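Only one protein chain is missing; all other protein chains are in place.
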């Protein structure tokens, strides 16, 4: 099965993101809020971390896109998440669910299942998280996945079909599955991205930015993953370690061009067992 | 109208800040707390993020200055803010109000009005926020201003007069207005500062540090803005993008000298319509 998208479509979305500067509301964990906001600013979007009850719903109805990340879900934030998702749903604002570390941690796992039923445009996670959200497997060790992305391909397809969302499974090659079962692999990136906290979480925010630009959630997830991992690949060339990598990464997110995307994005077909060709 | 201050007065305050190392309590948003603390450490102050009820008031009575930033005002933090402002007021500790994103977000807007009545030394915000706090306009889109600073000059003058505070309106040229209506423009800085989250918020903390050194709140706001935007200007020379800019900026805040301030600070007269000459 050929891939439905071309690199040029991803490049065009990057150009549109820069022109529009979408306003992305992030209800995210305290560890990565700063990095996430800086990633959004770098790529050309506008972050707004409005995450308290009453205001979260007010803002979700005017935001371009919303990220819900379950990394450190305080009680007040959980209330704000439910409120924001309802308002986003009502207003037609696309939103992204990142079910961080669900599985054996009971509070977030229950919340993730509740939220997943509210039509997220995109669900993103590592293999363990996607398995847990699909009701298979017991989850990973904290934020680390104990699963290869391809082992979650069936779970991702089931989850995409049942939720109507695009599902992204992070890994050395990122696997993306549409609600209709179409699959894409993104074979860019660098392992240093896993040595910076928020390396995965901030991608969720970038997905929310791209989801505001098109009704095709799988294309949005693919373009976001492509731009993000290409910037990582560029950054790794100069980096001396995880500290300088994070700095370079923000510089490259700001500097990456649609032409870079056309020339170097590596989209791959993915077979039914999750292997890329 | 000539400007009341000379660059040399700002330079002298920087020297005094380095000698005294004022202790600045920050009750600020979760996104920028880390950057704000690093900015204070870099410039020569000592940060303390004491933001829980009971302790917030205890600390405000011994701190040199206090910053209240409404970026992510959780319930517990709102209680701590009210407590800290009361204690600061009682102890004569100067405090700075940053009414982040007020306007259409109801929780923070009500709180901002309540706090503004408690004699902040300085109120700082973008044009939209100052208009909203003065009771004019509906606020911006999240943390971004939809207004040119000069369009908020009347609101800033009214707010300064009614609150007895110096009011700072951020922009390409920062506009500052004293309680007596005196106006100063600071024409330094670089647009990269708007590509780093907390670029505005951390300035509020630096203002609290400078406000601890003089009873002239407008001078404190001017010196803080000058030192801060000059460091940004220096940093932009080397920066390759927003990531390396943030790193350079901290280095420059630590390295900027009183002599740099005397030589390169660009203070400007501001006419009644908010235009700098």
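Each chain gets a letter, A and B, in the order it is written, and its residues are counted from 1.
As a working rule, a contact is a pair of C-beta atoms (placed from the backbone, for glycine too) under 8 Å apart; a residue touches a chain by one contact, two chains touch by 3 or more.
Since the structure is predicted, the reported quantities are computational estimates derived from the model, not experimental observations.
Although one chain is not drawn, the whole complex shows that of A:27, A:101 or A:153 it is A:101 that touches it. Interface note: of B:108, B:124, B:157 or B:252, the residue touching the hidden chain in the full complex is B:252.
The chain not displayed touches chain B at residues 23, 25, 30, 33-34, 37-38, 41-42, 46-52, 54-55, 58-59, 62-63, 74, 76, 246-255. The chain not shown here touches chain A at positions 29-32, 34-35, 71-75, 101, 104-108, 141-144, 194-198, 240-244, 246-247.
Here is the rule we go by: only the chains that are shown with their structure count from here on.
A straight line joining the Cα centres of chain A and chain B is 34 Å long.
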